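Of the protein chains in this complex, one is absent; all others appear in place.
On to chain A.
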Amino acid sequence: MPTAGSLKIEGRTVVLQDDWVLSCFNDLRKQVHAARPGAELPADDVDWSALKHLDSAGATLIAELLGSERLTRLAEADTTLAPERKGLLLTVARAMSGLDATPPTRTRGIRQSLAAVGRTITGFAKDQKLLAGFIGLTLTTLAAIVLVPRRWRVTALVAHVQRTGLNALPIVALLTFLVGAVVAFLGATVLENFGATIYTVHLVTFAFLREFGVVLAAILLAGRTASAYTAQLGSMKANQEIDALRASGLDPMEMLVIPRVLAMVISLPFLTFVGMVSGILGGALVCLYSLDISATQFVSIIEQDIPLNHFLVGLGKAPVFAFVIAVIGCLEGLKVSGSAESVGQHTTSSVVQSIFMVILLDAIAALFFMEMGW
């Protein structure tokens, strides 16, 4: 263990003793500040002979004590100093002379907070504009390649369908099954008071055909796939792969964005269908075991009382949600700048935005379909 250094002032000579190293920094700093309370230290000589270890932290404190100019002068004039110690003192003194005594700070105040609020709001507006522009760009690119089979990226498309659609099937089925069972239990509990437990069937099928099937699947894909899109494109952007594509005359929209968007638009309706079926199955199971509604009865009620248009209303929303989720995922990925941290931020933002958009669009659609009487 080093012995903490100390300093004495004898007349106009500063006597430095023992170890001036990082591990004793706090102790040494107190002594330095005590010896030099703001004013210039009246000293023009230093006795280095009792100084044992010295490192750059200690040298910094000595430079603070004496001022870097005086330290340079004294160290250069001194003949007793070992050359490496002199080198250390001079190097540190030179480094310190460029530094201001007051640290540079990033100012924080009411003006800055107000400016931050303004920046956030204009940033939000800009993001929406960018999203609208990106949707337009996606659509025009799509229109440009739709009639040219040579430019279809079938392999990429199939690979993405497998990743976003097929691989998400089990989790979507399980989740909607469980929610279906929960909705049936809720319905059974509430409807029992009216002796109308049979309407649990209607509740579950209505809910899943119109809303839950598509919304649950869309939210799952927003969490699972939008984030994946952002992370994939984001790390490609950070690694300059997107720039490399552009520089070799290839269109990243066509190569990367379109296959992902189309894969999502293809996958989500299928997942929605699976979600509807498995949610209704969950409900049917609860009906069978706790309400004594047999499977045949369940199916015949659906057949008689539930018109096809509920199914179509639910399924019709799927491609729209899919398009929005995929576009937000890709756009956030392309917004990534440089660092790994940025990939993380944009991934979070893409999930939040796409879930928000799904719920917002669903609410608007619900109003619209209600007014239309569909």
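Following the convention adopted for this analysis, contacts are C-beta pairs under 8 Å (C-beta built on N, C-alpha and C of every residue); 3 or more make two chains touch, one makes a residue touch a chain; residues count from 1.
Everything below uses one rule, namely that contacts and distances are computed from a predicted model.
The unshown chain of the complex is recorded in UniProt as "ABC transporter ATP-binding protein", chosen from "Chemotaxis protein CheA", "ABC transporter ATP-binding protein", "Glyoxylase, beta-lactamase superfamily II" or "Lipid-transfer protein".
In the complete complex, the residue from A:Ser6, A:Ser23 or A:Asn309 that touches the missing chain is A:Ser23. Residue in contact with the omitted chain (choice from A:Val14, A:Val46, A:Leu71 or A:Val92): A:Val92.
Where chain A meets the chain that is not shown, the touching residues are 21-23, 25-26, 29, 55-57, 60, 84, 87-88, 90-92, 95-96, 98-100, 103-106, 337-342.
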